[in-house]
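To start, the structure itself, in C-alpha cells.
Removed from the display is one protein chain of the complex; every other protein chain stays in position.
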C-alpha cells in the first residue's frame, strides 16, 4: 500500500499553468501533486562567446530550490556561494533532455535558457522540471515563430520525464517524498513523444536490482509520460 | 501623468494570498501590482551558536530574485557564487524592519528566518517583501501560540513598507519599474502600525532634493502603508 | 549627558590632511575625532567594458576596514574571501553620494575610483569616508584640469555626510562608537553644498521614531555638514 | 568498424596494479586501455560530525582529472576554485556504487574515502574509477580485518562498471575517447558480482534510443563486467 | 649609480612611529623611505581550536596592500574574493620570522596576530613589514608583562629584515621600486639581533648568480639590519 493510497501505476494530479509570469518568453507553473515548479524559458538573441560562429543555437537549463520548498528549511545556495552537486546534476540533466528534442541548427544563433525553480517540493522535482521545461520552451519557440524570427520549428518532438522506483518491493510510479526517502531503487526516465528514451537513470538505494525490475520501471514510466504528454498538449492548446 | 495612469497618491492593487505553500510555518504570496513575492517564515527551535544563551530569539531575512523575474534575464546568484551588494542590502533591511516590531525576549531561544523570493518584478520588490514578510511572520507566530510554544505575543505591532519618489517633478506613491528607472529621487519608508518610522531611506538619483520633498514623500508613504495595513489585516483574518 | 561630554549639537574635531599619500591623483587622511579614514582617488583613463561608449565617465567607491581598526580584531575580508553586506552597503552609498555632485558627461570617458580604508574606527566611518572622498575627488579633478585633460569642472558642488541619532532620548550629532552602540535611532545624512539632500537614511535601532525626530536629526545634520564643508574648503585651499 | 579495430563486444586491456602507492590503506593503478586512474582508499577512524552516533560508517569518493590527462590541457579545478558539475556528478556516482556493496553497520563508525585521480584519459574514466575503487576498498578492508579492527567483512560483493554506447548505429562495449565523442548514445552500467544492477545511466547524445537498444547495451555491459570481475579477483589475489 | 643617488650600502631613511593607532595592543607606522606600512599586533586570550591544549601560544601574521598604495591602482583582494599567491607568501614569511624569536611556551595559550597593511609602496614592503612587526609585537608583549599576564619575556631577541639585490651589476642595499623592477637578483634576509639568519631568500630575476654574490648580498643585509635594530630600539625606548 502506498502512503498516499495511490495504485502502483497511478500518477499524482498533473497541473500545468502556462504563462504564469509576464516577462519570460515562455513560462509555466507545473505541479506533480504537491511538487510545484516555476519554469521560465528566456530567449537571448546572442550566444556566449564559446558557442558563437557554428551556425547553431544552444538550449541550457538552471535549477534551484527555494530554501523553504522542503519540509525543513535548507540553506540558500546563493548565500552559501555554491550550487550543490545535486543541483548541478539536475540542471545538466534538464539541459540534455531538452536538447534531445531540439534541432540546434534550426534554432539559429540564439540561446534559450530554461530556469526551473522549485516553489514546493514533494518528490520528483527534476522530472516535473523537465516536463514543465518542455512546455515553456514550446511557448517561447511558438513566440519566435509568430514573430517570424524562426521559419522552421526547431523542436522535433515532445519530451517528458517521470520518476519511478521500488517501494516496499513493488515497482511504483511517480514517487512522492515519503516513498522516495524509503525506496529500494529510484529511477528517472526521460521519454520522447515517439516512445523512445532520451535518458534512463536507475539507482539502487538499497539492494541492487535485476534486469526485470529495470524493465518494469520503464513500463511504468511509459504510463506516466503518456499522461504528461496529454497535459502538455492541453497546456499548449491553452 | 504616470505611465500607468495612476493618480500621484494611488497605490497599485495589493494582493496577499496567505498559506501559499505547505511546508513553511508561515507563507504568503504578496503582489503590489505586477510585482509578486513569495514569502515564507521558517521557525527553527534553535539558534545559531553565536546567538545562544542570551535568553532571546532572532528574526532574520534572506532575499532573492528568480533569474527571469525581470524584463531581461539576470544571472543566478547561486551560479555566480555570490549575492550582490543590492541583495545583501535588501535582506538586511527586511530583517531590521521585522525586528523593529518583535520583542526578541518574548520570542524565546528560537530563530525565525523569512525568505523573500521575487517571482516577478515590476518595482518595489523590497517594500512588497517587507509588507508580506510581516504577514508570514504573523502566521508563523500565531502557529507557535496555538501550539502553546509561546504564551505571550512577541509581535508588538504591524509593519509595512512602501516606495515613493519624484517622477518628472511630482512626488508619487508606489513606483513601478518604469517610474523607478526614471525617478529623480527614490525613497523607501518602513512604517509601523502606530504611525512611527522604523526606517527611512531617500536617495537622490538625479538632483539632490530638499526637506520639503522629503516630507511630501513621507506623507505619501503614510497613505500607502494605511492601505497595506488593511490588506495585511484582511489576509490574517482570512 | 554624552559619554564624551560634548553638547548634543557638537561635532568631534574634524581633521583633513590632503595629499597624505604620493601615488594617488587625490588623497586625504580624514579624522572625525578618533575615526581616521585614508581616502585615495585614482583616475583611470579608460572605463570597464560595460560603461564604454556612452560619452560619459564613472565615479565609484570601495570601502574597507583594517582588521584592527576596531576595539577587537575583526577578520580580514580578503582572507575570508568576501566583503560583508555592511561593506558593500557602505561602498555603494559612498559611490552614489559622489555621483550626486558629478556631471558624468563633463568627466569624459574616464573612471575615478575612490578607496576609503578605515585606519581607526570610533563611529561614523561611512560619513567620514564620504566627506573625505569628496576632497580626494576634488584634488584629483583639480589635477586633471591643471593638466588640461578637463576643460570644464565636472564637480557641481560640495558633498558631505554626518551621522546623528537619538541617544538616551536626545537627538545628538556625530555619534562616536559608544553612542552608536546604544542609540535608539541611527541616521546618516548626505548633504550638498547648496543645502539639499543627496541621501537620508534613518533606522530605528530600538523603538520606531516619529516625524518630528526625523526633522530634528536632519537639523543637526545641517549643523554638522556646515562645519565639514568649511574643513573641506580649508583642506583644498591648503 | 571501430577506430581501434576492436570487435563490438571487445574490451580494451584491463590492467590493475595493486598497492601502487605506499601511504594509503588501499591503492591501485587501474587501466582500461590508455585510460589510467590512480585510486586510493583512506581509512579514518572517525566520522565527520553529521554522520556520528548512528552506529554505522560511511564510504565516500572524490574524483579529479589531472590538467593534462586529456588531449588538450584543461584548467585545474583547484586553481579555478570549484569542481565542475561533471566532476561532482562522477564522484557522487562512485560513492553510491561502492555503498551499494558495503554494509555500513558492519563497517563501524569509521569513514573510508576513495580518491580517484585520472592520470591519463581516453574515455571511460568514471567506470575505470569505480572498478578500481572496489579493489582499493577491498584492500583497505582486508587490512582492517587483518588488524582485527573488523570482525565481519562489511563488503557484501564485488562491484564493477563499464561504459557502452551506440557508435555509428552499432552497440559497442567500452568506448574510447574517439568513440565517446561521436556516440549516438552513451551508457554506464554499474553491476554487482551476482549479476544485479547498482546503477544504470543511458543518455541519448543524438537521437533518442529504444528499449531494445537499452537491453543490448546492458548485455554488453554484462560481458565487460565479467572480464573486470576476473581482473579484480586476480589483483586482490596477487 | 642608483636612481636615488644612494651609495650601494646606503639605506633609505627609517622611520618608526610607535602607538600609531589606539585600539591595538601594539602598533607602529614604519617607513623605509616612501614605503609606509601600518602594523598592529592584536592579542587574543584564546587560540583557534586546532592550536589548543598544547600549553603554548601562537604568533601569526596577515599582510595586505591598500589598492592605491602602488603607482597604478591594483584591485582590492577583498573584492576579488581571494588573496594573491604573493600576499600569502609574504604573510607566511612574516609569521615565520616572528616565531623565530618567540618562545611559544612562554607566551602561554594566547594568540598574537600581526597585521601589516601597506599604506604606500616603494619597494621592500615585506621587509619593512617584518621590521615593524617586531616592534608592534614587542609593544604588545610589554603590555602583557606590565599587566602581569606574562611573567617571563617570550621574545628571545630582535628580528629585522631587509632587501638587497644586484642592480646593474652592483650589489645594493634596500631596493626601492625602480631598482626592484630592474634588479638582476632580488634577495630578502631576515636577521636576528645576535647576527644569525632566520630566513634567506635570493632569487635570480635575470641571470643566475654565484656564491660570491650571495655572500655580498648577505653582508649588505647585515649593514642594513644593524641600522634597523637601532631604529627599533629607539622606537621601543621612545
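Every chain is named by a letter (A, B, C, D and E) in the order it is written, and numbering of its residues begins at 1.
Here, a contact is a pair of C-beta atoms (placed from the backbone, for glycine too) under 8 Å apart; a residue touches a chain by one contact, two chains touch by 3 or more.
Quantities reported herein were computed from a predicted structural model and do not represent experimental measurements.
Enquirer: Can you list the shown chains that the omitted chain is in contact with?
Expert: Listed by label, the shown chains it touches are D, E.
Enquirer: Among E:53, E:85 or E:148, which residue is in contact with the omitted chain in the full complex?
Expert: Checking the options E:53, E:85 or E:148, the one contacting the hidden chain is E:85.
Enquirer: Of the residues listed, E:6, E:96 or E:216, which one is in contact with the missing chain?
Expert: E:96
Enquirer: Which listed residue (D:67, D:85, D:108 or D:143) would be found touching the missing chain in the intact complex?
Expert: Considering all chains, including the one not shown, the answer is D:67.
Enquirer: Can you list, in ascending order, the subunit E residues touching the missing chain?
Expert: Subunit E touches the chain not shown through residues 82, 85-86, 88-89, 91-92, 96, 100-101, 191-192, 194-204, 207-211, 213-215, 218.
Enquirer: Touching the missing chain, which residues of subunit D?
Expert: Residues of subunit D in contact with the hidden chain: 21-24, 27, 34, 36, 38, 40, 42, 44, 62, 64, 66-73, 76-79, 81-83, 87, 113, 115, 117, 119-121.
In this text, only the chains that are shown with their structure count from here on.
Enquirer: In contact with subunit B and with subunit D at once: which chains are those? Just list them.
Expert: In this structure, the chains that contact subunit D and also subunit B are A.
Enquirer: Where centres are the averaged C-alpha coordinates, which chain has the largest centre distance to subunit E?
Expert: A
Enquirer: When the CA atoms of subunit A are placed over those of subunit D, what is the turn angle between 0 and 180 degrees, to the nearest 5?
Expert: Angle of rotation between the two copies: 180 degrees.
Enquirer: From the C-alpha centre of subunit A to that of subunit C, how far is it in Å?
Expert: Centre-to-centre distance between subunit A and subunit C: 50 Å.
Enquirer: Where in subunit B do residues touch two or more other chains at once?
Expert: Only 81-82 qualify.
Enquirer: Please categorise the chain-chain contact pattern as a line, ring, star, complete graph or other.
Expert: Basically the chains just string along in a line.
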